[in-house]
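One chain of protein is taken out of this complex; the other chains stay put.
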Amino acid sequence: MANLWQKFTKYDGNGWWNLPHSASNDPNPPHENPIGGSWLSNIIRTVTHGGVSHAGPGFYWLVGLFLAIITLLEVWLFGVEGLGGWYIPILLGLSALKFVGVVAFFMHLRFDHRMFTYVFASSMIVGILIFSILLFLLEFGHQPPN
Amino acid sequence: MTQAVTTQHHEPVENTSTGLNSRKLLMWAFLGSDVMFFGAFIATYLVYRGKSLVGPYPDEILNIPVTSVSTFVLLMSSLAMVLGLHYVKEGNRGKATLWILMVVVLGAVFMGFQFVEFREFAHEGLTPRTNIFGTTFFILTGIHGAHVTIGVIWMAFLAYSSHTGKLRPDNALDLEIAGLYWHFVDIVWIVIFTVIYLISATDGAPAGVERVIHG
Amino acid sequence: MPVAGENYGWYASLAFNAISPIFVVGDFFDRILNNPHFTYSSQMHRVSKLSAPLRPALLLLVPVAIALLAACTPDNNQSTFGTAGPVAKDQAGLFNFIFWIAAAVFILVEGAIVYIAIRYRRRSDSDKLPYQTHGNDKLEVTWTIIPILILVAIAIPTLTGIWAQQNGVPDDKGEVVFVEAIGHQWWFEFRYTDHEIVTSNELHIPVDRPVALKLESQDVIHSFWVPKIAGKVDMVPLNDNYMWMIGDEVGTFYGQCAEFCGIAHAHMRFRVIVDTEEDFQAWLAGMHTAPDTPSADSPAGRGKNLFAANCSSCHTADTTSPGSYARELSSQQARWNGWISDIENSSIVSAPNLTHFGLRSTLGAGIKEFTADTAQAALEEWIHDPSSVKIGTRMQKHAAVYDTPDGTANLSETEVSDIASFLLSLKPGSAPAGAVADAGGDADGEAIFASNCTSCHSTGDNKLVGPGLAGVGDRAGSRVAGLDEDSYLEQSLREPGAFVVDGFPAVMPEWSHLGDDSIDALVTYLKTLN
Partner (left out) sequence: MTTKALTFPRLFPRPKADTGIWSWIGTVDHKRIGTLYGITAFIWFIVGGLEALLIRAQLASAESTLIGPEAFNQLFTMHGTTMVFLVIMPLSAAFFNWLIPLQIGARDVAFPRLNALSFWIFLFGSLIINASFLTGNAPNGGWFGYAPNSGATFNPGLGMTYWVVGLNILGVASIAAGLNFIVTILNMRAPGMGMFKIPIFTWMTLITSVLIVLAMPILAVAGIQLQTDRVYGTHFFNSLGGGDPVMWQHIFWLFGHPEVYILILPAMGIVSEVLPTFARKPLFGYPFVVLAGAAIAFMGWFVWSHHMFTVGLGPAVNTAFAVSTMLIAVPTGVKIFNWLGTLWGGNIRLNTPMLFSISFIAMFTIGGLSGVMHASPPTDSQQQDTYFVVAHFHYVLVGGALLGIFSGIYFWWPKFTGYFLNEKLGIANWALMMIGFNFTFAPMHWLGMDGMPRRIYTYAENMGWEGSNLAASIGGLILGLGILVFIINVFYSRMKKVMAGNDPWDGRTLEWATTSPPPVHDFDEIPQVKYRDDFWFQKYPETISEYYHDEHDQAVPSGAQIDGDDAEANAELPVVTGSADDHGDEHGHGGIHLPDMSYYPFILAFGLAIFGVAFVTDGLVLFAGAPFFIWGLLGWSMEPVND
C-alpha cells in the first residue's frame, strides 16, 4: 500500500506513473514550476509542457477515469432539473473537455510535434467557424414580413 | 525507417523535411478532412433539430441510459487502444495483443448496441424515411457506425499481427496510425452523444404540430 | 450615390464593353513592337513576328463590337437600365457607381499592363539583367490599403441599399397593396389577400403605390424578377420570402423566373401591369363581377360546357362570387395534393386560375402574346397542342383530354374553337357583383355543381381529387348505417370530414354557405347521376 502511494506521489522519471516529461535533448527544457517537485507539479507539467514523447499506462488510466467521470457527470446532468439555459453550454463544455482529453493525451497531440496540432486544429477551427456561422445565420437570419 | 534516429524514448525521427513520419502526417491531415465531413453532418442535424413534422420525436424514442453505456464502452475502447500502443512500444506482446483485442471487442459491443438501437427504433416506427429527425439521426449515426466498423476490421488485423509477433516496437507506428483513426471515431461520438442524445433528447414536436402518440 | 439617369447605365455599359477588347489590341501592339530578331542565348527560343494573316483578325473587332453595342438598349423589355420603379432605379444607380469605380481600376490596371509590356519589353542588344528586387513593403501596404478604402466607398451605399430594399416596405410610400405570389412549375399565381382576388401570370398593380409581395413556392425553387421594377427574390418551398416594389410608370413590364426550375424554366414568364389608380380599382371591381352567361347555343356557351367537362378540374374559370376565393385556395391545394401523391398518373395538377381570361394579353405563363385579332388562333393552337407552344407543360401530361396517341387534345376543331371563344368571353359582365351564387329558390343543381364541384369531382367514374360521382345516388344509401341517401349526401356536403372515402385526401371544404336551397338542389342533382 505504501508502495502504491509512493508510486502515485513520487516521480523519479521511470516509475509506474511514467508521466510525460521532457527528454534530455528537449531543446526547450521546462521552467521550474513554482509549486516545486510535488505530484501536482507533475500534472501541471503534463498539461503545460509539450515536447515529450509519451506517457505511461498509469497516466492513461487516469485520463480514462477522468473521461468516465465526465461522462457520468453528463448523464447525471441530463436528469437534473432547473439548469435552464445553462444546460446546453455546460454539456458542450464538458464534451469539449472530453474531446480535448482524448485528442491531447490519447492521441498524443500534447506530446507530439506541433505540426500535427496545426494540421488538426486548423481544420477544427475552419469547421467550427463555418458551421457555427451556418447555424447562427439559419437561426437568426430571416426577412421581416411586410 | 532504416535511417531513423531514435531519441531515448524510441520515437523515430524521420528523414523528412519536418522530421515527421509522412504516414502519420497523412493520417492527421485525413482526420482534419474527416472533421469537415462529420461537421457537415452534425451541422445538418442541428439545423433540423426540432423540425420534424410527424413523430416519433426524440423525447419519445431516445434511450439515454442505454446509449450512456455504449458511449462508455467506446470511451473505454480508446483507453484500451492507447494501452495497447504503449505495450506494443514496450515490446510486451501478450499485453499488447490483449489490449488491441479489447479494442476490437469493445468496438464490436458498441456496434451491437447501435444495431439493437436501430432495430428498436425501427420497431417503434422511426426509420430514415419517417421524419427529418429519423433522416438526420440515422444517416449521422450510421456513417459513424461505418467508421467504427472499418476501425474494428482494421484493429482485428492489427490484433492478429500483434499475436503473430509481426507488430513490434519498430513498426508500432502502424498501430499508432490506426489508433489515431480509432480515437478520432471516439471523439466524434463524444460530440454526437452530447449533441444528439443529451441535448436533443427532450426535443418534442415543434410548435404548431400536433403530436400523435405512437405505440 | 451618383445620379442614376437611365441612359447613364446604358453609356456605362457601352463603355465597359468597348473597353474590354482593348487589351487584345494592346497585347498585339506589343507583339508588333517587339523586335523578333534578338535572342538571349542559344537556349532561348526564337521569338517570331506576329503572323500576317492574323492582323486582319483585329479588324473583325470593329464590326462585331458595333453589332454588340447596338444590341444594348434600355428599351429592351428586361433591361435593368430602363427602370420603371424606385427600387430598380436605386439598384441601377448603385451599379453605375460601382461600375465607374471598376472602370477606373480597369483602365489603371489594363493600362499599366500595356504600358509595362511596351516600356519594359526586351530591346535588341540589351542583355542586362534587371535589378533583382525582392519587393517593397511600403508599396505592399499601400496597395492593400487603397483597395480597402475603395471597397469601403462601395460598401457604404451597398449597406444602405440592403437595408432600404430588404427590410420591409417603407412606411412613407403610400398605401400598400399586399400580394401573395406563388411560383408553380411553370407559372405564377397571384393572390390579392385583402381583396380576395386570385389571378395568374399577369400581376396588376397601381402606379406609385408600394406593392408588398409574399413569395412562396410549393414545388421547386423559382425566382420572382421584374427587371425594370425591382431585382429578384427567390421563391423557396417552406421559406416564405418578402419583397416590395413600386411601379412609377404606367405600362406592361416583363418578368421572368430566374432560378432554374426544370424543363420549362425558359417558359416561365409573367407580366406586371402597372395601372393608373382608377384602372386598378376598376380591375379590382371587375374581378368581383361575374361574366355574362353566354347563350347555350353560342360558341362561348358550348365552350362553357366543354370547359366544365374537360378543363375545370384544374382550371377555375370564375372566382368572382363571394366565398369563391377561399374555395379556389382549397382547390389549388387539393390539386397540388392530388398531383404530388401520384406524380406519374395524377389526372389533376396545379393550374392557373382563368378568371376573366378575356382581359389577358398572354397565354402559357407570359410566353405567347396576343391581341384581340390573334387571340382566338393563339388560344386554339395552345388548347390543341400545348407543347407546340411550351415544351414540358404539365397540362398535356395530366389532363385526360390529351390522353391520345399523338398527345393532342381529344377534341374536334370546333370544340377547341368553342373553348377558346368561351375563355375569351370571360370578362366582367353587366350583372351586379356576386349575383350568381345567390340563385334563390329555383336553384339549378347542375349549374351549382358545374361552378362549385367540378374542380374535384367528375360526373363519370374517373377520380380527380375526389371520387367520380357516377351512380353516387345508388351508393349513398348504403354507405353509412342509419343514413338514407338524402341525409348522407347532405351530411357529406355540410360536414365532408365525416365520411371520407378510403384512398382520398380529406380536403373537401364544407358547403353550408351555399344556402339550404342550393344544397337541396345539389343533392337532387347528385341523385340523378348514373
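Letters A, B and C name the chains as they come in the text, with residue numbers starting at 1 for each one.
One rule holds in what follows: a residue touches a chain if its C-beta (ideal position, glycine included) is under 8 Å from a C-beta of that chain, and two chains touch if they have at least 3 such contacts.
Given the structure is predicted, the values throughout are model-derived calculations rather than measurements.
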Chains in view touching the one left out: A, B, C
Which residue of C:P170, C:G301 or C:G392 touches the chain not shown here: C:G392
Candidates C:G85, C:P210 or C:P227 - the one touching the absent chain: C:P227
Contacting the left-out chain in the complete assembly, out of B:S70, B:T97 or B:N131: B:N131
Residues belonging to chain B that touch the chain removed from view: 1-5, 13-20, 22-23, 25-26, 29-30, 32-34, 36-37, 40-41, 44, 47-48, 51-53, 128-129, 131-132, 134-136, 138-139, 143, 161, 166-167, 170-171, 174
Touch list for chain A against the chain that is not drawn: 25, 27, 113-115, 119, 122-123, 126-127, 129-130, 133-134, 137-138, 140-144
Hidden partner chain, residues of chain C it touches: 9, 13, 16-17, 20-21, 23-24, 27-28, 30-31, 34, 40-41, 43-48, 50-51, 54, 57, 60-61, 64, 67-68, 70-73, 75-81, 88, 90-92, 94-95, 98-99, 102, 105-106, 109-110, 112-113, 116-117, 120-122, 126, 128-136, 139-140, 143-144, 147-148, 151, 154-155, 158-159, 161-163, 165-167, 185, 215, 219-221, 223, 225, 227, 230-234, 236-239, 241-242, 254, 256-266, 340, 343, 367, 391-392
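FYI, only the chains that are shown with their structure count from here on.
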Most contacted chain pair (by C-beta pair count): A-B
Of all other chains, the one whose Cα centre sits farthest from chain B: C
Inter-chain centre distance, chain B versus chain C - centres from mean C-alpha coordinates, in Å: 49
For chain A paired with chain C, centre-to-centre distance based on mean C-alpha positions, whole Å: 57
Contacts with 2+ other chains: residues of chain C: none
In chain B, residues with contacts to at least two other chains: none
In the complex with chain B, residue positions of chain A that touch it: 23-25, 52-54, 56-57, 60-61, 63-64, 67-68, 71, 74-75, 77-78, 87-88, 91-92, 94-95, 98-99, 102-103, 105-108, 113, 115-116, 119-120, 122-124, 126-128, 130-131, 134-135, 138
Footprint of chain C on chain A - complex, ascending: 143-146
Touching residues (chain side chain C, partner chain A) in the complex: 166-169, 176, 178, 212-214, 240-242, 244
